[in-house]
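All protein chains but one are shown in place.
All chains are identified by letter, namely A, B and C, in their written order; residue positions are counted from 1 within each chain.
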Amino acid sequence: MIEHIPIWWYLTLSAVLFGLGVAGFIYRKSVITVFMSIELMLNAVNLTFVTFSYQNKNIDGHIYSFFVMVVAAAEAAVGLAIILTIFKNRGTLQIDEIDSMKL
Amino acid sequence: MSFFLIVTLVKIALVFAVFMTTLAYLQWVERKVLAHIQSRTGPLRVGPHGLLQPLADVFKLLTKEDLMPPHANKFFYLLAPFIAVSLALVSISVIPFGPEVSVWGGKTFMEIGGLNVGILFILAVGAISVYGIALAGWSSNNKYSLMGGLRSSAQMISYELPFTLVIVSPLLLANTLSFRGIADSQAGYYWDFIPRWSIFQLPFPQIFGFIVFMIAGFAETNRIPFDLPEAENELVAGFHTEYSSMKFACFFMAEYANMVTIACVATTLFLGSWHPLFPAPYSDWVPSLVFVGAALWLFLQSGKIGRKGDHITFPLFGIAALGFAVIFAIPFLQTYLVPIFWFASKAGFILFTYIWIRGTLPRFRYDQLMHFAWTFLFPCALINLLLTALMVALFPEQK
Amino acid sequence: MDSILFIIAAVAAIGCGLNLVLQKHPISSALSLIGVMSSLALLYLLLGAEFIAMAQMIVYGGAVMVLFIFVIMLLNAGAEKRSDKSLFAQIAGFPLLAVLVVLLAFLIRETPFPSKISQVQFGSWVPGGSAEAIGMQLFSKFLYPFEVVSVLILIAILGAVVLARKEID
Partner (left out) sequence: MNLWLIPLCPLIGFLLSGLLGKRLPKQLVNIICVGSVAASFGLVIYLLSNIYPVNTPVTEHDFTWIQSGGLKIGFDLSVDRLTAVMLLVVTGVGLLIHTYSIGYMSHEEGYGRFFAYLNLFMFFMLLLVLAQNLLLLFVGWEGVGLCSYLLVGFYFKEKFAGDAANKAFIVNRIGDFGFMLGILLLVIQFHTLDFASIATAVKGMPVESSMGALSIITLLLFVGACGKSAQLPLYVWLPDAMAGPTPVSALIHAATMVTAGVYMVARVSFLYDHAPGAMHIVALVGLATAVFAATIGLAQNDIKKVFAYSTVSQLGYMFLGLGLGAYSAGVFHLMTHAFFKALLFLGAGSVIHGLSGEQDLRHMGGLRKAMPITFVTLGIASLSISGFPFFAGFYSKDAILAAAYESASPWMFWVGAATAGMTAFYVFRAYFLTFFGKYRGHHHPHESPFVMTFPLMVLAVFSIGAGKFLSVPEWLAPMFPVTEHGSMQPMIISASFGIGGILLATLLYVIVPSLSDSVKSAAGPIYTLLANKYYVDELYAAVIVKPLTLISRTVLWRGVDEGLIDTGLVNGLGRVAQALGEVARRWQSGSIRNSATWILAGSLLLIFILGLGVR
């Protein structure tokens, strides 16, 4: 059993999580879930930030992930408000129903 | 390592036992106090003065039929009470009840796990514990439950801001995030008689902050006057309408555990944790004196014509109290027990306030609740924080 | 010890992530996302980022996800239906995904990590990401970003309020 964990374990984990996030984004059909997949990707990136900041023993990575969190919070507020509005106006959360951007 | 492990296990066991008993009896106390506020007698039948009532309740809850609504989402329906109670219980583990003491030749702190971001831990747990209620409300597939769940989640989010903000001010005074550091920072006295608790501490006493904290705490624990999620006359029993027997008990326990946690946090942050009201050495003898006084009062009471059996039970209680007094008088034990006594008395006072207010205040209306949170409490917390920061920046030497 | 904790957390994270993608009901996805976040918080603790771990729990777990759940309950969003639209995504999505994963794995494998600093050991980095250190950085080196972000948040709040108002249509 290994006492010390190699960095690349963390990186691989975050890569996998990121991939899952992308998959969710592409394959899920509810707007809310798609939104959550974005959050998942952000988290994965945060993990890499913190990992590298551990590797370099430099705290900047933490700051970056902190900022990512803050921005994610703001984004969630606005995004959910938008989702609410969409639901009010169109009565659906199916992402494929929301295609009025089409010419 | 082994010493550490053993001590930790012992501490966990102790704290858990005491905590559970407290929860059980807190509810008894609440019923008694409410009863006397409303000039009733409260539980009497089970045991002397209903002292065994909690056991009876536990028995009752265990033997009740465990209902599950037909269209409920099974998994979440079962998960919700679990989340609620476990999170409520876990947060007690970072609260320090006393100073560093030596046991079996080793040294240890009077807390289960010291965390140097203890406050953040408490906040995190509190933040998560919304899910218990929200999920319960949603999963039991009942409109009243859903309303209750929505209300409580909205309420908890709203009151989390003033709660968090007002916590920051004593942190500024203590200049640390760990509970132990905060407690230590409140040791000592001004002019040997005013304790340096946060509510008295220069450069900016936190009395105002303490009040705001208490109000927000009431809301966080869904207590009257903020118990909208379970406002029986509006939504039957709120989020736990559909819950019965042990699952209901979990929510019940969770609520009281949260109360106790809030009380402990308030004690640690504002009321100087275990630091006594009077400087040593007097403070070491206060507990004994209190218990002796209690014993005397009980003996006098037993003289009067009370209820049937009082003339037996009161002297027994008195003897017990005397026993406590003796225990607290033993110098060797004092080092362990006196801090705990002070801590417990402060927390107990806060808990009593909880019950007291429940007995006195009516319930808010929902919009009033939100309005109050955002337009009054939040600015108050903000102003308090700003003033504290300003004063700390201006007079750093006062700290 | 570390590796056990890591493996537990990682497995939990991946499992919850998979659950997020596979579940059909938004609330299950939300719960599994919370699971991912909690296990990530544990990993942060292992990496000596205690502040970030707590912030993760408070901000993501306490605020963002509660919002999600709140909205899901409010809209009473049911399980999602199949749809035959956006064929391109249906067809090309998976291969691209596979390419992505392979590419990332390849890059990670190929990147040379200096072995001695690339070993994570719990508690080996003191003070690490303690709240104090973060605060120091945040208010000295990253002051302007910090201020800008605060303005951003203000704007976001206003935007959310405006968007979610009743009379919007």
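Going forward, a contact is a pair of C-beta atoms (placed from the backbone, for glycine too) under 8 Å apart; a residue touches a chain by one contact, two chains touch by 3 or more.
Model, not experiment: these values are computed from the prediction.
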If you put the missing chain back into the full complex, which of the shown chains would it touch? A, C
Sole residue of C:Leu100, C:Ala133 or C:Ile157 that reaches the chain not shown, by the stated touch rule: C:Leu100
Across A:Ile5, A:Leu20 or A:Val34, the one contacting the chain not displayed is A:Val34
Considering the whole complex rather than only what is displayed, give the residues of chain A touching the chain that is not shown. 22, 25-27, 34, 95-96, 98-103
In terms of residues, what is the contact footprint of the unshown chain on chain C? 85-86, 88-89, 92-93, 96-97, 99-100, 103-104, 107, 110
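The working rule: only the chains that are shown with their structure count from here on.
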Per the C-alpha centroid definition, the whole-Å distance linking chain A and chain C comes out as 5
Distance between the CA centroids of chain A and chain B (whole Å) is 37
Cα centre of chain B to Cα centre of chain C, whole Å, reads 32
In the complex of these two chains, what residues of chain C are touching chain B? 27, 31, 34, 38, 50-51, 54-55, 57-58, 61-63, 66-67, 69-70, 73-74, 130-131
Given the complex, residues on chain B that touch chain C span 73, 76, 79, 115-117, 120-121, 123-128, 130-131, 134-135, 137-138, 146, 149-150, 153-154, 156-157, 160, 177
Give every residue of chain A touching chain C within the complex, in rising order. 1-13, 15-24, 26-30, 32-33, 35-37, 39-40, 43, 46-47, 50-51, 53-57, 59-60, 62-63, 65-67, 69-78, 80-85, 87-89, 93-94, 96-97, 99
